[in-house]
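What you see is the complex with one protein chain gone and the rest in place.
Moving on, here comes subunit A:
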Amino acid sequence: MHLSALLSLPASLAFLTFTLASASPHSYTEHLHLLPLPQSHLHAHFNFTATTPLSAYESSHFRYFPRSLAQILQHTRTKELHLRFTTGRWDDEAWGARPLDGTREGGTGVELWAWVDGEGSTTVAKERWSELVNSLSGLFCASLNFIDSTKTVRPVRTFEPEGHHGNAKGGLQLLHGMLPHEVVCTENLTPFLKLLPCKGKAGISTLLDGHKLFDATWQSMAIDVRPVCEGKAGEECVLEIQQSVSMALSIPRSMRERHDPIPRPARIEDVECDESKPWNGHDTCFPKALTGEPAWTLSKVFGHAAKGACDLERDDQAFDVTLEVPSDRPVNATGASELTFPSTTRRHYRLSASSSFDLSLPAHSTPLGQNSPPSPPLYATRQIAGHGQERGSMHTTLRNPHAHPLTLVYMETLPWYQRPYMHTLRLANGKQEKMYYTPALDRKRGTHLELVLTIPAESTATLTYDFEKAVLRYTEYPPDANRGFDVAPAVIRILANNESPQFAGSYVRTTSLLLSLPTPDFSMPYNVIILTSTVIALGFGSLFNLLTRSFVLAEEVPPSPLAGVVRRMRDLVKGLLGKNGDVAKDEESSEVKDGKTAEISRYMREETKGKANGIANGDADLRDRRARGSP
């Protein structure tokens, strides 16, 4: 099985694998494979492979193998690990088969599967798996810790170990988890690059720029750790880590200037008009369909050129970059030596340590459709149909475009709140060979369904079943905006079949789905909480204020020393004024002149007198009260 999977890899990777086996036990190679795709896209596959002898691994001696990851693997007894971060969609109708037959990609979001040594016990394996996901979560800044028991399944037929586990294979347990909602972004790329020996500072890894990588139409980051015993008998086995980044970039989008990425309407001179249309004119332009491939340069597509080489003990024949274009296309490469191999479509480049590497290709007018991309083993779509909050239906269509039947394993993991009605499971136009089914347990375990199917030649099989949507407790809704719940993609593995050996071991994944559950209007309780909190705050605030504050009459307040100073000053001024008769006379004359004012001021004087009396009375009252209260 493993050998056939390897054979199906493209030649470049196979070449790498074989060079690895013969290289020294501590080795590191990196490689970039570039392939222009139809519809102005470019596929770039970065591969970084490091190995360490198993004995060195056991004694914690690392050179190229990342220590941080190795320690996690050692601690959790993980013998083989596969981790994927994926966003976007691979357009298999336009671009054909998936890169490396889909073996180095995952479903939308994060996917993780590993063989853990459980020492014969499922609980031990479960604990170790839990430790593994939690440690990886910290290492990769991803919410891997959310892969709990409800998201973990134990696939039966979908995955086979890639590594050589020898006799230990029997004790290993496979666990698999997916996080379809996880948004893969820069914070996952940085730790990924940190695991590399050159840490993104030299070599092809300098091309991995978050801005461009995460603007790709499809992108998948993968980490695969496995033991390899390729060599002759007696030679030591090595532990190999393959880090790969695979992406499909839109060339026009990537070629936009960094300071002005807005896709404004092109200038009319730049639009290619179809002049055969009768109405073509100065203000009317029917755009021609794009058939060729636009010009592109490596430095513009990835934001900058590759700086130097990650030159760590490699042989002279090793190459860093492969460009797969027809041999008659002019290619301008700078900063690298071109190696020639007897291949018509591949050009190999070896980076030099001191200069920066760039590739530039002029626009290519002949349509790419001439050599159409290899057709994928299978076209698969999966959709949720139905409407309303109670029920729904899952529709999966599997189209076999080939002239021979396909045997495949179809694996689905459903969250527990999506309860399938297995009696409604129908397969139209195909044959169901076997079924592995683990029913869900509310809040404990999700549904795990694996089907072995045979799809006849050139036909479309449809798999449908109905499901019920569970009602969640209000605390089980995530705290963020409720767009629905993501359902993990289905994983399809093509099995070896007498008539179609070339697709054996390839994987196809469907897109993830959105499941809308009955959702209470959370803004309503929010409003209620806000309102009640306000009322309580007001009520409690004023009550607390009343209870803790002591109320005293104004007279009980000890007189401020400043008030005495002010009164003395005022008396002093008054005394001075009283002595000066002229001023008093002036005042009196002004009162006579304006009788009204005089009256008002007199009235006011009386008022103040009254007040003074009141105060005096109050004083007396207070004295009374004190006298009464004292005995």
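Descriptive notes on the structure:
Operating definition for what follows: contacts are C-beta pairs under 8 Å (C-beta built on N, C-alpha and C of every residue); 3 or more make two chains touch, one makes a residue touch a chain; residues count from 1.
Keep this in mind: contacts and distances are computed from a predicted model.
This figure omits one chain of the complex; the name its UniProt record holds, of "ATP synthase mitochondrial F1 complex assembly factor 2", "GPI transamidase component GAA1", "Mediator of RNA polymerase II transcription subunit 20" or "Gamma-soluble NSF attachment protein", is "GPI transamidase component GAA1".
Considering the whole complex, the residue from A:67, A:89, A:201 or A:258 that touches the absent chain is A:89.
When the full complex is taken into account, the listed residue touching the unshown chain is A:277, out of A:169, A:194 or A:277.
Within the complete assembly, A:484 is the residue of A:120, A:374 or A:484 that touches the hidden chain.
The chain that is not drawn here is touched, among residues A:353, A:457 or A:514, by A:514. Considering the complete assembly, subunit A touches the hidden chain via residues 39, 87-89, 91, 93, 108, 180, 214-215, 217, 250, 252-253, 262-268, 270-271, 273, 277, 279-280, 283-287, 289-290, 381, 383-387, 391-393, 395, 428, 462, 464, 466, 480-484, 486, 511-514, 516, 521, 523.
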